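Only one protein chain is missing; all other protein chains are in place.
Let's turn to subunit A:
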Amino acid sequence: MIITVEGLHKSFGKLEVLKGIDCEVSVGEVLCVIGPSGSGKSTFLRCLNFLESFTEGQVTIGGHNLTGPKTNLNAVRRDVGMVFQGFNVFPHMKVIDNIMLAPMKVGKVSRTEARTRGMALLEKVGLTNKADVYPSTLSGGQMQRVAIARALAMEPTVMLFDEPTSALDPETVGDVLDVMKTLAEEGMTMVVVTHEMGFAREVADRVLFMDAGVIVEEGTPAQIFESPQHVRTQTFLSKLL
């Protein structure tokens, strides 16, 4: 298991948003997390690299126990890539510099090596011709692909996606999903919080339905989308159709 979550609880003040999450992800698995807004799915994802601290429970990711006494969070995060809903590309740097920054400053990779790696990643996300422009000239879908390349530049073993297409224009969603699909086919372990049911159905190995801070149901895409067992899952899916 590359990710193990046991009894995860998280509260913001008096509001308990995660009420005991247990979950495991194996190497190379693509796990999609679906559920209504406010169900705690983004918070759950952000706990996996400790961008969000949690109140109770254990998270082990890539062999690191997040709350262990000797855990170096920055070392954990080097192995865990993250892609955000709002892209968060660095606007003051050219596209290629966005991708080269972490390998050079965190990974201590040489400039030449970082650039070679960066250009290869830009080719992978289909943006070779955008290496030397600033992000402000890109569309949302292009920015998100830069953000994916930036996360991949640290050569992570796990990728976390937090609603990566929710802020995009409909016509650019496809390009981002295609990149993610390729990544999944190459065997990357991925946890994807998403509203794209088509993607979840096609790419996920397992789908996890969350509501009100708990995992209500989990199973293969076929199980969840064709014959959901729980009434809350049925209600949620029926609203989407």
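Heads up, the rule we're going with is that a contact is a pair of C-beta atoms (placed from the backbone, for glycine too) under 8 Å apart; a residue touches a chain by one contact, two chains touch by 3 or more; residues count from 1.
Here is the rule we use: contacts and distances are computed from a predicted model.
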Q: Consult the UniProt record of the chain that does not appear here and report its protein name from "Amino acid ABC transporter permease", "Glutamyl-tRNA(Gln) amidotransferase subunit A", "Cytochrome c oxidase subunit 1" or "Integral membrane protein".
A: "Amino acid ABC transporter permease"
Q) In the full complex, which of A:101, A:133 or A:237 touches the chain missing from this view? A) A:101
Q: Using the definition of touch stated at the top, determine which of A:37, A:74 or A:129 touches the missing chain.
A: A:74
Q) Of A:59, A:95 or A:151, which residue touches the hidden chain? A) A:151
Q.
On subunit A, where is the contact patch with the chain that was removed from view?
A. 49, 51, 74-78, 80-82, 84, 86, 88-92, 101-102, 105-106, 147, 150-151, 154
